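Just below is one structure, and these are the notes that go with it.
Just one protein chain is left out here, and the rest sit where they should.
Entry: chain A
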Amino acid sequence: MAVNNGEPGSAERQSGFTRRGFISAGATTATLPLIAGRALAGTPAQRAEAPDGDGKMNVTLRVNGQDQRLGLDSRTSLLDALRDHIGVTGTKKGCDHGQCGACTVLMDGKRVLSCMTLAVMAQGQDITTIEGLARPDGELHPMQQAFIDNDAFQCGYCTPGQILSAIGCVNEGHAGSDAEIREYMSGNLCRCAAYPNIVAAVQQAKTEMKEA
């Protein structure tokens, strides 16, 4: 049935660094209530001392070929670092929980969920966002063009994540057939349900990507 947490949902396997993995390793926060934002009765847990006090950490991220030096709260996700601190807002937040794929970026060419990746752990890797795909002269990446040619979006909100995921899918060698594309693109939800057009776009672009 639905494969909501299939590729690229399990970012851990791909990058080794995620917010989930980081927190369960016990580094930053002691006891967070399990339910976000619900006002429970009782006494809140003592605030755990962050390792860096309350100061910011210096973080350097290489985004679309440019180094970005930032002072970040150590808890900042790569997604929020991109959107709120660097100002590349093409990467989208759809759940912040690794369930929708809207925040997919490429790290060293592999697709990764940026909401599940701490910014500090993304240092030293090449991060590609949707803004980094077209050539400087404006020529679109074959996958971008294929999405236009096949009307592979409606609202366009999932689209940056779909396009980066699709490039990852082709590069992984998982775009062999329609069925394989469907399976390996099922971690990217599209509520407008452009799915058949997304499959057509991947089929179109994969040939051109090989030729390029």
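In this section, contacts are C-beta pairs under 8 Å (C-beta built on N, C-alpha and C of every residue); 3 or more make two chains touch, one makes a residue touch a chain; residues count from 1.
Just so we're on the same page, contacts and distances are computed from a predicted model.
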Complex member absent from the view - protein name from UniProt, among "Cobalamin biosynthesis protein CobW", "Xanthine dehydrogenase YagR molybdenum-binding subunit", "Sulfonate transport system permease protein" or "2-oxoacid:ferredoxin oxidoreductase subunit beta": "Xanthine dehydrogenase YagR molybdenum-binding subunit"
Sole contact to the chain not displayed, among A:120, A:163 or A:209: A:163
Selected residue (touches chain absent from view) among A:133, A:170 or A:209: A:133
From A:63, A:78, A:100 or A:113, residue that would touch the chain that is not displayed: A:100
Missing-chain contacts mapped onto chain A: 1-6, 32-33, 35-45, 47, 54, 73, 75-76, 80, 83-84, 87-97, 99-100, 102, 129-131, 133-134, 140, 144-145, 147-160, 163, 181-183, 185-200, 204
